[in-house]
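After this line comes chain A, so read on.
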Amino acid sequence: MGYVAVTAGEELVERAEQLFESQRVGDTEDVSVDQIDEQLSRLTARAMGEGGLYAPRLAALAVKQAQGDTVEAAFLLRAYRSTLERFDESVTVDPSAMIASRRVSPAFKDVPGGQILGATRDYTQRLLDFDLVGGSPEDPTAEWDLTDEGDPDRLTNVTELLREEGLLHDPDEPDVDDPADTTRESVTHPAERDEVLQELARGETGAVTALGYSTLRGYGRVHPTLAEVRVGELPVRVEHPYTGDDVTVTHTNVTESEAVVPVYEKRDDPQFAFGYGLTFGRNERKAIGMTVLDASIQLESEEAPAENAEFVLDTIDGMDSFGFIEHLKLPHYVTFQSILDRIRAIRERRGLSEDRRVGPDDQSAETPVSGTSDDD
Partner candidate 1 sequence: MTLLEAENLQTVYGPGCSRCIESTGDRAGTNQCSHCGSVVACAEADLGVEAAEVLGIVGESGSGKSSLAELLALERDDDATTAGDIRYDGHDGNLLEVDYETRHDLRTREIALVHQHIRDGLNVAFTGGGNVAEKLLSAGHRSYEEVRERVRELFEETEVPVARIDDLTHTYSGGMQRRVQIARALATDPNLIVLDEPTTGLDVSVQARVLDTFRRVQREEGVAAIVVSHDLSVVRLLADRTLVMRHGRIVESGLTDRIMEDPHHEYTQTLINSVI
Partner candidate 2 sequence: MTDHATPPDGETPDDEPPDGGAPVPTDSVDAALASLDSDGVAGYNYAYLDEHTKRELRRSMLKAVAIPGHQVPYASRPMPLARGWGTGGIQASLSILGPDDIFKVIDQGADESVNAANIRRLAENTADVSTTTDTTEADLIQSRHRIPEEVLTDEQRLVLQVPITDALRMVDSSDAANRRRHAHKNYGKMWVHLYENVVEYGEIQIASRYPTMVADRYLMDPSPIPRWDVPKLDDADHLTVLAAGREARIYAVPPHTEVEPLAFEDRSFTVERFPGRACHACESTDTYLVEVSEGATESETDTFETRYTCNDSSFCEKRRTNPGIPKDHHLDREGVDWGPELSDVATDDAENATERGGNDE
């Protein structure tokens, strides 16, 4: 029987890897890392966000190696990052320093700085464009008549307006001087908000979206109004080793989202609760999902999955869930033998025992055996 026989060890592992690699190579022209970086930036954005490492070209390489599987690519990035030396920590940057290329505020019609639609397909029809089959090298914006208007203005965050008016209940502030680093210290429940935000920011896009959606779908109380969603460049600043001044060394492309939630913390002083989302690269759905979850977790309830920090943090990480889901493919014959022993013993005790094998056609096994779902 195939499965048990697949135990030939090292050589087999190598052969399997070679077969997998041959699927990537195929018969067509090789996709370059540059092409992935440039043309499939949504994939690299996901890999960087979930990998917790901003490195577009490495992410492109990871996506290429993973044959487009973004969770696998994020995994490659994380495993690589964990071997790198840490030289320094960057200076905390205020998100309002962002140079936004897109910014929409659903809360107000007019906001300081205005609505910036930017690059989006949100309002176009989702029709397959068959022209792309033959390739479409033309840039439709090539003919645009553009004038240089200098550096863009800083945009005031919309929540800042509400905060000034005292309408916003600030969540418990993490200690900004020394936030925890959950890649270096494991999370212990109950988790602090800085830990929650980090874990959400690295959460798997699909999981963040699904759990965020769950609360809108009725499994929870949070139905936020987005103050704004923006995409843009955030400076990375470090302290100069000689002068001690903060200097900008590079920029990261990020998506940020903020929301207000009409949950009144104090009866005598009604205020909006607040949710925050930020992720590397262009990934609006994840940033918004994170915002919903951040607001939801602050309710500290166990009534809805998305309001329970333990539940959300335990299930949101793509690397954890991917690994554990897929580990079910590993052999389980020791544990399964143990389960068989229990179920047969109990059937015997109930006089149900017949000396026949428990096969796929045997639906009468009514006694659940614990340890089946959560044995490794």
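Note that in this section contacts are C-beta pairs under 8 Å (C-beta built on N, C-alpha and C of every residue); 3 or more make two chains touch, one makes a residue touch a chain; residues count from 1.
Regarding candidate selection, all candidates are chains of the complex that A comes from, given by their letters.
Just so we're clear, the structure is a prediction, and the values are computed from it rather than from any experiment.
S.K.: What candidate from 1 or 2 touches chain A in the complex under consideration?
M.R.: Selected candidate: 2.
S.K.: Going by the contact rule at the top, pick out the chain A residues touching candidate 2 in the complex.
M.R.: Listed in rising order, the residues of chain A that touch candidate 2 are 1, 4, 6-10, 12-13, 16, 33, 55, 57-58, 61, 75, 78-79, 81-88, 90, 183-190, 236, 238, 241-242, 249-250, 310-311, 319-320, 322-327, 330-335, 337-343, 345-346, 349-350, 357, 359, 367, 369-372, 374-376.
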